[in-house]
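Only a part of the assembly is drawn; its chains keep their places, and the rest are absent.
Chain lettering (A and B) follows the sequence in which the chains are written, and residue indices restart at 1 in each chain.
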Amino acid sequence: MRIKVINPNTTISMTAKIAAAARAAAGGGTEILGVSPDAGPVSIEGHYDEAISTIGLLEEIRKGEQDRVDGYVIACFGDPGLLAAREIASGPVIGIAEGAMHLASLISTGFTVVTTLGRTKVIARHLVQNYGFERSCRNIRSTELAVLDLEDSERAQKAILAECRLAVEQDEAGAIVLGCAGMADLANRISQAIGIPVVEGVTAAVKLVELLISTGLRTSKVGDLAYPLPKTYVGNLARFAVEGR
Amino acid sequence: MRIKVINPNTTISMTAKIAAAARAAAGGGTEILGVSPDAGPVSIEGHYDEAISTIGLLEEIRKGEQDRVDGYVIACFGDPGLLAAREIASGPVIGIAEGAMHLASLISTGFTVVTTLGRTKVIARHLVQNYGFERSCRNIRSTELAVLDLEDSERAQKAILAECRLAVEQDEAGAIVLGCAGMADLANRISQAIGIPVVEGVTAAVKLVELLISTGLRTSKVGDLAYPLPKTYVGNLARFAVEGR
């Protein structure tokens, strides 16, 4: 099967890191296509960055459908465009926040999210509420690292590790959810250091997409996630029009 | 004051109807700028349409900031891009779903939303949950009218009226929230026919924006709705980069 892992920001080095994590997680028969859009913000650190990045993300899903990709991962912790992507994709689509939270809730009675800048905490909080994890999410912590600070893995690991330790001590967290795709390479080391499971979203989402594909479970196409109604898109977005199926 | 009312779809006749409703609602000193984006879907009837329309919406907010507009209304019942718009606008931004639900909750103990296609009900449901109206929203009903069917006001009114009557009888609704900007011209007639208040979002949102401007209450710029961090946007979205303030 072929899974397209889309980093919605445009920083190539981060896309490469994400693709590597995806490949490390993927099963034998899985081909990982790691991409990022041609246009958009170099990092996503707020609602505006996220909203603009969504168009590039959906463009990649559209292309993926033409290429008959089997499933998709949205590799940004805000899960931008998730339900829109589910409408146009024939195969499953999983966001990394969603994926990580689901798995964390299966191995602990409560997890803490450790994310980047404080201003992104509200995005994680809204996802926790929307996905139904209000009772299993014990806290959301920020490190005040910018997304691209994660490229400096040494410093990042130190700051993240510090928050993870506080999550164990103060939040009584049973597991950690790493709150940024840029942290994909840190899960194992942190888990060993703090002694509790650390769930990283790229891995989680790739495995869940594989699971859904292998069991034949696809997004329901009856009702509110059905293919978009055929209609005209005008101007320089005309290419986004979806034909009837 | 100048309020920009943005219809996120690209159907000009609907934009005109929305602008008319906004002007009818606006106070003496208010100038209404009724616009729609150059590019995007002719109607918004699902998550995908909504996600794509958001970029045009945000472009209009960006331009509005250059033009020193005082506040904004997002005239689509899904309130697309609401928090992103709040990040980049210096004045208040109100979505029509949000505006209508807030007012309906102030004049009844429970309201019913009457919307267009059944597939959009989930969008209304998620907004109800996100805005905290789970206890005051008694039901969400669809008419199976497409958004552009509302241009045929006669047929639309009949279908909407039928659902509103059911809302009174079966849901024990104390008020109706009309679930599409395209219904902006129908509120009064329906209210007279069914005998309970009918809240129409364009009116509600324009008045709330006026209220916030007149009291000096602007979106909080400390914390998670602060101006976006200055950063590079690449490719054909480069113009969306926000400079530091």
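Methods note: a residue touches a chain if its C-beta (ideal position, glycine included) is under 8 Å from a C-beta of that chain, and two chains touch if they have at least 3 such contacts.
Computed from a predicted model, the values in this text were never measured in an experiment.
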item: Assembly size in copies, with 2 chains present; value: 6
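In this section, only the chains that are shown with their structure count from here on.
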item: Where chain A and chain B are represented by their mean Cα positions, the distance between them in whole Å; value: 29
item: Residues on chain B engaged by chain A in the complex (per definition of touch); value: 10, 37-43, 45-52, 54-56, 58, 81, 83-84, 86-88, 118-123, 126, 129-130, 146, 223-226, 228-229, 231-238, 240-242
